[in-house]
Structure formats: structure tokens, C-alpha cells
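All protein chains but one are shown in place.
Our next item is subunit A:
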């Protein structure tokens, strides 16, 4: 090992390394660039999606209202006739008070159409609750009907020729008069959360869908969580490792990849067909979603159990814990954060799932929120489906708004999952 012999060879090897260095650096820069481009693209798509939803959807979070002084005419609404009465006429009359010169029946009808169809029922409910109001003048703030809501929000172009416009010149004039009188306001659209579905966009809300989704998710959780964890614990900790358990494992992994519509068909055939369960019920929806969520929970639970270091099992076994004491006393508690994270992600998936719910009829038109999981109901995604399919203009923005609500829930659930993971994650 003389220096003379070693010298040049060492030099030449560094030379080769140096020659390759430039190429390696270029590769690295290229790879980084590609990654950056991919992420930018993904962000751009996300921003476009959310941006367009907000652009159309934000309008549904307010609703144009009109404030009227209503004389509850005993001639139209006799106390003895409740809950019947000429509520619509009384409301129209109150409106006509503000627009002088509207006399003919046809004109009055056109004027009355400014009010939402729900206005008369709001008056009725108020009178029925307090009949002493009959004969008095009361102030009511009621939603205007969809075309005027559109007009207020600038979604109807006043420049379009009258023949192609849904609100005629005369009607626009009336509305402008009301605006000038300060009778028109555009407050937050509480109806979006307080009302169930309706044919009239200005009255339609997500309450039924939210409660339906909540029931379905609760049923889904109550079934898939214990069953999923139980199955995972058995497979991971107790089942002998052989052909049969391999087969089960493969099947569970496959199950997680089965398209959801297939679960819907299965539920249709089994739950509705054989067992004769009720259509459109969140209970059946929950059962169906549980079929889909269970494989996710099983896989997440098994991964979480596997991640508990063997040293903890050995420690417990070493002091004489039985296998089930090891699992329930040590491994399962340590795996819980991972299991919960997986479960929440599974439930978030279930919340957004549409196809299986369509198949069991959770896209029915139901105007009241369910009070039990066995009442007919819709769910958030199916409500979006229904609204997206509705011809009324007002449902366009409401569809986007409903999607935003659904996305908010999904984001909150996923954030909770991430929080749980970070909060309880253990470094071994």
C-alpha cells in the first residue's frame, strides 16, 4: 500500500463520483419539481372546487324576507274556524296595503306571489298558538318566493326581454317599491338548518337530512364499531394463522374495495326484500353503511394492534398475564387512538356515501325531519342529489350550500381524526 500506487486510483474514483454528482443533482431537482407540480395541481383543483361551491353556494346562506303589518281580519279568520281561515288573503291584503292601486283579482294574485307559499302557514301557526291576536295588527317577517329572492340577489337579469323573464316589469316595479319602503331584508337563512325539505326553495332546509344522516351514522357506528373491533381482535390476536384466516383476511381487504352501490343492492335484497324492513329509514341506511364501514374499521384496528410493540406483550406475558389480559389490559388501550382515528375516517366515508342510500330509498321527498331512526328520511348526500335534480332556480345555490355543509362535516371529522392521532400517538 504505497502512496504512489494508491494516489492516482483514489483521485480517479473521486473524479467518477464528481462526474456523477451533477447528474444526481439534476435528478433530485427534477423529482422535487415534479412533486411540487403535482401538489400545486392538486391544490388548484381543490381551490377551484371549493371556490365554485362558495361562489354559488354563499347566496343560499341568506334569504330575502319581507316585513308586513298584518291586520288579522276576524272576517277572514274567525276564531271559531281555527285552524282554518283565509290566511293567504290576509297576507295578500297586508301586502296590497303597501302597494296602492292594485285592485283586480289577477293583479292581487300576482302580487301575492311575491310572498312565499309558506307565509300563510307562518301566520296560521302564529294565530293558532295565540288566537287573541285575531282583530289585531301584527308585524310579520316572511320569506319572499324564489323568483323575488333571485331578483334581490341579482340572479335575474333585468335587461332580458320581458317575455323571457320570470318576473314581469310590473312585478319588478312592485318589488322595487317595497325595497324603497325598506320592507325587504336579506337576513341569514336559518330555514336552511331549521326546515326539512320543501318543493319551494325558499322554505327548503337540511334539517331532515342532517337528522337522517345523524341517525344513520349512529346506527352505523353502533354496529360497525364493536363488530369491527371484535373481528379485528380475534383475527389479529387469537385466530390461528392458517389457510382459513388468510382467506378471511383477503376477503376483508376485498370487501373494503367493493363499490358502495353493491352494498346498496345487497341491502335492498336482504334488508328490504327478505326482512321486509322499511324503505327510506335511517336505520336501514345505517345498517347498509355499517357493511361498508366495518372492513375499514377492521383493517384500521388490525393495523393499530400490530403497531403496539411486541415488548409490551412480552412484558405482560412475562408477569403471567393470560392472552386475553394482555389484549384487553395492554394492547387494546394502546391501540385505541389508532382505532378511533380509523373509525372516524370510516364514518366520514359513510357520511358522504350516496349510492347505497339511493338504492334503499333515502332519496324520498320528505317534508318533516325524522324523530326516530325508523321514520322515512333523507341523508345529506341524498338531499344534495335531490336538490341537484330539482328544476327550481333556487335549488342551484342550495345544492352548493348543502355540499358546503357536508364538506364542513367531513373536514371536521377528519380534523378530529388527525387531532386524535397527534394527541395520543406514542413514540416507542
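Note that in this section a residue touches a chain if its C-beta (ideal position, glycine included) is under 8 Å from a C-beta of that chain, and two chains touch if they have at least 3 such contacts; residues count from 1.
Going forward, contacts and distances are computed from a predicted model.
Chosen from "Transketolase", "Partition protein ParB", "Tryptophan 2-monooxygenase" or "Phosphate ABC transporter ATP-binding protein", the protein name that UniProt gives for the omitted chain reads "Phosphate ABC transporter ATP-binding protein". When the full complex is taken into account, the listed residue touching the unshown chain is A:321, out of A:113, A:321 or A:355.
Across the entire complex, the residue among A:251, A:311, A:372 or A:422 in touch with the chain not shown is A:311. Listed residues A:334, A:358 or A:410: the one in touch with the omitted chain is A:334. Residues 240-241, 309, 311-322, 325, 329-330, 334, 426 are the ones on subunit A that touch the missing chain.
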